[in-house]
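One structure is given below, encoded as structure tokens.
For this depiction, one protein chain was excluded, whereas all remaining protein chains were kept in their positions.
A and B label the chains in the order they appear, each numbered from 1.
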Amino acid sequence: MGEKAKGFFVTGDPLIYGADVSIIITLLGILVFLTYFKKWGWLWSEWLTTVDHKKIGIMYLVSSLLMLFRGGVDALLMRMQLAMPNTHFLQSQHYNEIFTTHGTIMILFMAMPFMFALFNIVIPLQIGARDVAYPFLNAMSFWLFFFGALLFNLSFVIGGSPDAGWLSYPPLSELAGSPGPGQNFYIWGIQISGIGSLATGINFLVTILKMRAPGMKLMQMPLFTWSVLSSCITIIFAFPVLTVTLALLFVDRFFGAHIFTAASGGNPMMYVNLIWMWGHPEVYIVVLPAFGIYSEIVSTFSKKKIFGYKSMVFSMIIISVLGYFTWVHHFFTMGAGADVNTFFAITTMAIGIPTGVKIFNWLFTMFRGRITMTQPMLWTLAFIPCFLVGGATGVMLAAAPADYQYHNSYFLIAHFHQTLIGGVVFGYLAGLYYWWPKMFGFKLNDRIGKWAFWTWNIGFYVCFMPQYALGFMGMTRRVYTYGWDMGWAPYNLVSTAGAFLMGIGFIFQVWQILYSIKHGERDLTGDPWNGRTLEWSIPSPAPHYNFAHLPAVRSDDSWWDMKKHRYGAAGQDEIKEYAPIHMPKNSGIPFLMSACWFVAGFGLTFEWIWLGIAGLAGIGICLLARSFQRNTDYYIPVDEIKRTEASIGRVV
Amino acid sequence: MSKRLSSGRLRMVSVLAAGLLVLLSGCDRRYLIFNPSGPVAEKELHLIILSAVLCAVVVIPVLALLIFIVYRYRDKPGNKAPYTPEWSDSKILEIVWWGVPIIIIGILGVYTAKTTYSLVKPPVEDVKPITIQVTSLDWKWLFQYPDQKIATVNYAEIPAGVPVQFHLTSDQMMNSFWVPELGGQEYTMPGMAMRLWLQADQPGTYYGSGANFTGKGFAHMKFKVVAKPQAEFNQWAKQVKKTAPALTEAKYQQLAQKGLSEKQTYSSYPERLFLDTIDRNGGKYMKPEMKHGGHDMSMMDHDNE
């Protein structure tokens, strides 16, 4: 393939030259900063080798915000190209690359790590644990994601970006349709980070099942924990399918096999089935934790117990199970026959039932409560109407014959952005505002936050409502240009304006974070929102070991209960003896091993077999080295616990 | 055309809603989907409207409820609204909101199933249908008329009031064949002959496009479907037969190259061109009815030997 790629470096586009320059300047800046301030050692020992779930969560968060920026810039470029008919801002090829990377990055390198950031930061604290079940594996998951994302993004300047759509249907994604290395970047970038995601799924499932604080029964778990549990189960059953599908596509491209080719007996239709068997559950993987976040926030800021807890749990489990039986609705128009289409239409609509139930339960949690309009609550309240309408258009899309008219049109685009932004992104942002004080010890500024909130929200509706209309006007997705004849121009222009409003909202948020670092209201109590769950029972930010004493849980809303009945961390005058705390040691292996994966992935992308083998050998060596390590943990002595607790203002 | 589809009352609701939508959109021809020009698109529009109405039945009250609750129970000093921080369970309410969506989905499910099954049959039974074979190429559309033995590129003429069965395939990238005013789309798949019934009630020119991404020239894969009275259609076919050049195997190879194309017309084509295209791209592994007719389409050869 090497000779087929026109050149190693992508050339010929001023946008890309600009990116080259800014990447080099940023890298140089970071290098100079680290060297000048002698921060290399700090970077290595505090971050690159950490196995602390809180730090890993923060690294996930930073990466996902960076990816949100990249994916967002992609979106703005597309909207600029589509603002007017017959624009020559982007060439067809460039536009195709941009929508491909936009979709892939937003789902796999923005939504997934954002979600994992919240898993990592919140789950152990919320269930009263000191770490996850496999801290080493957790670090590995992060670095695999990191290097996978790095590899994928590298295609922008080296070798050329993938351009066959975010799910890369063959035959277009086969060697004959996409000869360059771009498609290989896609395969390996996702494959490497996907292994990490799978490991995270296993990790948090075991964490939740096995490491809950003493006394916490399954039906006393906070709903966010339940949502993570159901999301993890879905990950465990869906991600292996992605692994296989991408591997098979690579086998086709690398060995010239014929699994998904149109020629020599291959079956492209099978790829479409397989990729959606992962792809549809993936949507529920990212949305379920958002549901959990909303549940926490609605209850906290209505100062009321969540309504219909059992129903909430039950509906999440139904969603994660039903999620496996709806994948065909992504291709009702592939002529699967009336029987098949009817079956999948009804299963798809059926998912609307438990989702609708959740909305009612949130409403009735607020009913007869006392609602405070904090930032997390604002995003939650914005979510409800947005997701309601997005869900309704989802039910409309599920009616198979109606879908024949919506499929691949802008109606579909508007629908899934409404559920993914209105449901997932709003949820994660709400969670970010909610748990930010727990992560960093200060609140995010309210005034700037409201500006961000309103620009985001108004921008959203301005951007996507016209797209429903465009769908009815026959505009299909992925067209890089259109003419004046169809009357699409005004709606597209409005939509572009909305996209830029959302971009401004993002800038407000960056400003908000920077501003709040300096001026944000400090959280000295550890419980800034008058919370209900265990993460609020410890100081903000949480000490390295989270809980000096593991909490003894007696009911659901356990921290609320402790505060009410004055026991546990809310108890008074209790003499507490500390015991040494068992903690995992830091390790450099996850970082090094994931770097080897990166090398292997890069080698295989360019079909430089020697480099691929070198990378794989490195992975093997890292695995063996880890297997031979015996002292992977240590005890924090009582003295140190006392010192730490005193320094964060807790009674010793 | 919706006799089979809906009971009288439901139909009235749909008609009302359709009227409303048309008013909202300013009776605009640009909203292709709201301007069905044949029975297939009409059925689909009815289902669209029905589903929109059913969804609105839930969405609008819930939105109103949301506004009411947020306003009434906001945390404001002196708010007299009741506050019950421990109340978290009500069997009756739970039954209501599990029940209502189930009923709505049930109703929609029935109509979805009915429409789905009705669309695999010819739209009208009493008129003899014609067949057009469609091949999506990079990046153009080839239409072959097996009855008239003529072929066109990037436009199709059809007789008005006559059901047309499109046989769809691709040489090789998957596309999707969509003429919104006549009805919903169907993929063109390599190695398969998908079937799609469409019909234009009135003469006219209808916009068609490829709906599934196929690479560089995808945005330009547009075509016109021109519906004419049967006599004019016959006239046109005769004219083509007489005056247009032949589509030879070599010409086809040229056509199959990546690139855009103007409208073209051919007086003949290699007899087995369509079937050969299917076979070459994996068609020989499909069940025979996938290639040569039959009603329903089950997908892959699942090897039940």
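By our rule, a contact is a pair of C-beta atoms (placed from the backbone, for glycine too) under 8 Å apart; a residue touches a chain by one contact, two chains touch by 3 or more.
The definition used in the following text is that contacts and distances are computed from a predicted model.
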Given the options "Sensor histidine kinase YehU", "Phenylacetic acid degradation protein paaC", "Cytochrome bo(3) ubiquinol oxidase subunit 3" or "N-acetylglucosamine transport system substrate-binding protein", which would UniProt use as the protein name of the unshown chain? "Cytochrome bo(3) ubiquinol oxidase subunit 3"
Among listed residues A:L48, A:M80, A:M270 or A:M465, the absent chain is touched only by A:M270
Full-complex touch with the removed chain, picking from A:V10, A:L90 or A:L248, is A:L248
Among the options A:Y60, A:F99, A:F224 or A:F239, the absent chain makes contact with A:F239
Among A:H258, A:H544 or A:K642, which one is in touch with the chain left out? A:H258
On chain A, where is the contact patch with the chain that was removed from view? 129, 133-134, 137, 198, 202-203, 205-206, 209-211, 214, 236-237, 239-241, 243-245, 247-248, 251-252, 255-259, 261, 264-267, 270, 274, 549-550, 552, 567, 571, 574-577, 579, 581-582, 620, 624, 627-628, 630
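One rule holds for everything that comes next: only the chains that are shown with their structure count from here on.
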Report the inter-centroid distance (CA atoms only) between chain A and chain B in whole Å. 34
Mind listing the chain A positions that touch chain B in their complex? 92-93, 96, 163-165, 169, 171-172, 176-177, 262-263, 265-270, 302-309, 311, 331, 333-342, 345-346, 349-350, 352-353, 356-357, 359-361, 363-373, 381, 384-385, 388-389, 392-393, 395-396, 398-405, 407-409, 469, 471-474, 476-482, 486-487
Complex contact set, residues of chain B against chain A: 25, 28, 30-34, 41, 43-45, 47-48, 51-52, 54-56, 58-59, 62-63, 65-66, 69-70, 73-75, 79, 81-90, 93-94, 97-98, 101-102, 105, 108-109, 111-113, 115-117, 119-120, 172-174, 176, 178, 180, 183-187, 189-192, 194-195, 207, 209-219, 280-282, 285, 296-300
